[in-house]
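Apart from one protein chain that is not included, each protein chain of the complex appears where it belongs.
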Amino acid sequence: MKKNNPSYSNGGRFRDNLATRHRAGVIWQIVFQASTVIGIIALTALLLNIIDGAFGYVAYEARVDPASLAVDGVAIEDLPQELLVEILRQNLSSGAFNKLDNEIPFNERSRINVYDLVIERIVRYDVTESWTLRESLTQGAEIRARVIEEYPDAELRFISWINAEFIQRPQSSEAVNAGVRTAILGSLLTILVTILVAFPLGVGAAIYLEEYALDNWLNRLIRTNINNLAGVPSIIYGILGLAIFVRVLGVLTSGAVFGSVDPTTASGRTVLSAGLTLALLVLPLIIINAQEALRAVPQSLRQASLSVGATKWQTVWSHVLPNAIPGILTGTILAVSRAIGETAPLIVVGASTAISFDPNIFSRFTTLPIQIYQWTARPQAEWRHLAAAAILVLIVLLLSLNATAIVLRNRSTKRF
Amino acid sequence: MPGKKEAAQGTGYPVRKEGLRKRRRVGETIIQSLLFFAGFFSIFTTLGIVYELGKEALLFFRTPEVDPWEFLTGTSWQPHINEFGILPLATSTFITSLIAMTIAIPLGMAAAIYLSEYASHKVRRTLKPILEILAGLPTIVYGYFALMFVTPLLRSLFGNDVVQIYNMASGGLVMGILILPLIASMSEDALNAVPRALREAAYGLGATKLEVVLKVVVPAALSGIAAAIIVGISRAIGETMIVAVSVGAGPNFTFNPFQSAETMTGHIVRISGGDLSYDSIDYNSIFAIGLLLFFITLTLNIVSQRIVRRFREVYE
Partner (left out) sequence: MSTTADSNYVIETRHLAIFYGDFKAVTDVNLRIQRHKITAIIGPSGCGKSTLLRSFNRMNELVPESHASGQVLFDGQDLYARQVDPVEVRHRIGMVFQKPNPFPKSIYENIAWGARVHGYRGNMDELVERSLHQAALWDEVKDILHRSGLALSGGQQQRLCIARTIAVQPEVILMDEPASALDPIATLKIEELMEELKRNYTIIIVTHNMQQAARVSDYTAMMMLANGHARSGTVIEFDETNKIFTRPSDKRTEDYVTGRFG
C-alpha cells in the first residue's frame, strides 16, 4: 500500500546516514563544551595564581635585634612614646632625626607612628626569603628546616600579604613596610576627576544624539566617530594626554595658575592630568551606554509628555531621564571600572614611581594598577607577593563596583 | 514666565498674548547648545589625536637620522645609534597577536556556540557574567598571570634553555585568554540575534541540532562573528600591559615565540616610563609608533563596523 506513495520509500534516494549525523553531533557538542570549560579553567588558574602569591611563609631578619633595644628589660612594644623617641635620637644620625622632627614634630605624632619609625628606621626587617601559598602548604616542614639551617637569625612567619596595615601604609622602599594607601587614594582621586568630567559630558552627548540630533551628515559623523574612539587602544589616549594635558596645558594641570607652587609637579604630571586623560578614554563608553539606556525608554512616554504640551527639554528632564537613569548609572559604573584598571595610559602620562604622601589633585600621582605594575616588574619575590596582594585589593574594589552595577540594572529592568 | 501670571478667566492658566505663534524659549536654546557641545566634544578628541600624533610624528620623520623608508623596512630599532626600523617592534606585535588569536578565535567561537545553542538557561545565566568578569579584569592582572604562571609553566614544559624568562609565547597565550571571553560574548550576541524562525525552518526539515547550528545559525551570524574577531584582533594589537610585563624590554627582530622581544605598545610604555624630555627623538618616536598603531586599529574598527551594519540589514 505504501509502495504507491513516492515519499514513503527511502528507496535508495536518501542515504541512511542518521547514525553518522548523530555521532558528529555528540562529538561537536563535547568540543563546544570543552572550549567553554577551558575558558573557565583559565579564569580559575588566574585567580588561584594571585591567591597563591598573596599568602605564604616569609623569613625575616632584623638588622638590629629588637631585644637589644629594650630599656630596663621592657620590650620596645611596651615602651612609652618618650623612650621610643629617645631610641630614635640615639640610633639615627642627627640630620635624619631632625628631618623627621621637621616633617611632623615628635610630640605631635602618635605612639604607633613613632613605634613604626623605630621598626622602619632602626630595627629594619628584611625579607630573606618568601614562599608562595602552595609551597607553604605542601613543603612546610622543609621550609622550616631550611630556615633554621640557613638563616639562624631569621624569624619565619606565615602571613597574609594583604592585611590591614598593607592597606593603611603608604608606599615604601622596604617591602615589609610597603602599603597601598598612597595608591588607593591616588586611584580614587583620579577617578573622581574622571567622573566629574566624563559623566556630564557623556550623558549630555548621549541626550543630544538620542533626543535632539537630526539624521544629517554631521551627526552621523559624530556617531561614527564615537564608535571609533571606543576602539582606540588606551595607550593612544596616554600619548594624547601627555601631549595635551601635561605639555600644552601644563600650567593648568600643575596648579601653577591657581597659585600651587609645588615645584615637583611643574611638569604637569599630576592627578588632574591623569584624571582628564582617563576621562577622554571612558567618554565614548559612557556615551554609548547612555545612548542605549535612553533608547530603552519607550517612545510612547515621550509622546505622552509632548502631547500635554511639554517642551522637548521638559520631556527629557522629567520623563526620559528619570526612567533611563538606572541604565545610565550602570553603564557609567562599567566604564569607570574600566578606568580604574587602566595602567598603560597613566604610565605614558607620567605616573610616579615612589611617592609616599597622600595625594591632592595637583600632586604627582600613583594608582593601584601602576603600583601593581611596578611591583610585578621587580625581580625579587617579596615585591611580587605585594603585587598579588595589591591585585586582590583592586579586584575587590572592581567587584564591589560591578555588584553595584548589577543591582542598579536589576532595578531598572523591573520598570517596564 | 513671570509677568504673564494673570490667569485667564476660569482656566487657571496664564494668558498668552502671542496666541499660537512660535515663542523664543531661551532656556531651551541654551540647553540645546550645551548638549550639542557635549555631543561634538568627541570630535575634538579625534582631532586632538590626529593632530598631536601627526605633528610629533612629522617632527620625527623630519629629523635627519630618520628615513621613512628605513622606518617601515628596517630590522633594527636602536635609537641610541640612530637606527629606527619598526620591523622588530611590528613583528613582535604581530606574533603575540597571532598566538592570541590562535587561542581566542576557536575557543571563543566554540564557547559562544555552546552558550547560545547548547547550554541550559541556568548555565548560560551563570557562565556569561563569569566570562564578562574575566574580560573586564584589568590587563595588568593578566600581565602578572603571564609572568608568574604561564612563563614558569612554559619553561617547565619546554626547558629553561629554550624558553627565555621574558618571551612572546606567554604574553600571546595570556592575551588569548583575555580576548577569548570578548569574542565569546560578542559572538554569542550575534548567534542569539538569529531569528528563531530560521532554526525552526531547519529543524522542520529534519536537520540535527549540529546541522542547524553549523549550517544555518553560524552562517547567518557570520558577519557578527567576523566583527567580533576583528575587534579581538584590534584589541590584541593595542594591548599593552600584558606584553609590557611579560614579553621583554628590548626590541628583538625574531620569529621565535620563546624569545624575548618588544611590541610597539610595550616600547611606548618603556620609553615613556623613564624620564622623557620633550623634543628628544625618543619623545617624537613614540608619537610615530602611536600614529601607526592608531591607523591599524582604526582601520580594523571601521571594517568591523561595516560588517556589523551589513549584518543588521539582513534581519531588520
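Just so it is clear, A and B label the chains in written order, and each chain counts residues from 1 on its own.
Here is the rule we go by: a residue touches a chain if its C-beta (ideal position, glycine included) is under 8 Å from a C-beta of that chain, and two chains touch if they have at least 3 such contacts.
Quantities reported herein were computed from a predicted structural model and do not represent experimental measurements.
Considering the whole complex, the hidden chain is in touch with A, B. Checked against the hidden chain, the listed residues B:Leu53, B:Val66, B:Leu127 or B:Ala220 yield one contact partner: B:Ala220. The chain not displayed touches subunit A at residues 1-2, 5-8, 12-18, 21-22.
Even with one chain removed from view, subunit B keeps its contact list with that chain: residues 120-121, 195, 197-208, 211, 215-216, 219-220, 314.
Please note the rule applied: only the chains that are shown with their structure count from here on.
Averaging C-alpha coordinates per chain places the centre of subunit A 19 Å away from that of subunit B. Taken in their complex, subunit A has these residues touching subunit B: 21-22, 24-25, 28-29, 31-36, 38-40, 42-43, 45-46, 49-50, 53, 200-205, 207-209, 212-213, 219, 221-222, 224-229, 231-236, 238-240, 242-244, 247, 280, 283-284, 287, 311-313, 334, 337-338, 340-344, 347-348, 350, 369, 372-373, 376-377, 384, 387-388, 391, 394-395, 398-399, 402. Subunit B contributes residues 25, 27-28, 31-32, 34-43, 45-46, 48-49, 52-53, 56, 106-108, 110-111, 113-115, 117-119, 127, 130-131, 133-134, 136-145, 147-149, 177, 180-181, 184, 208-211, 214, 231, 234-235, 237-241, 244-245, 265, 268-269, 272-273, 276, 278, 286-287, 290, 293-294, 297-298, 300-302, 304-305 to its touches with subunit A in the complex.
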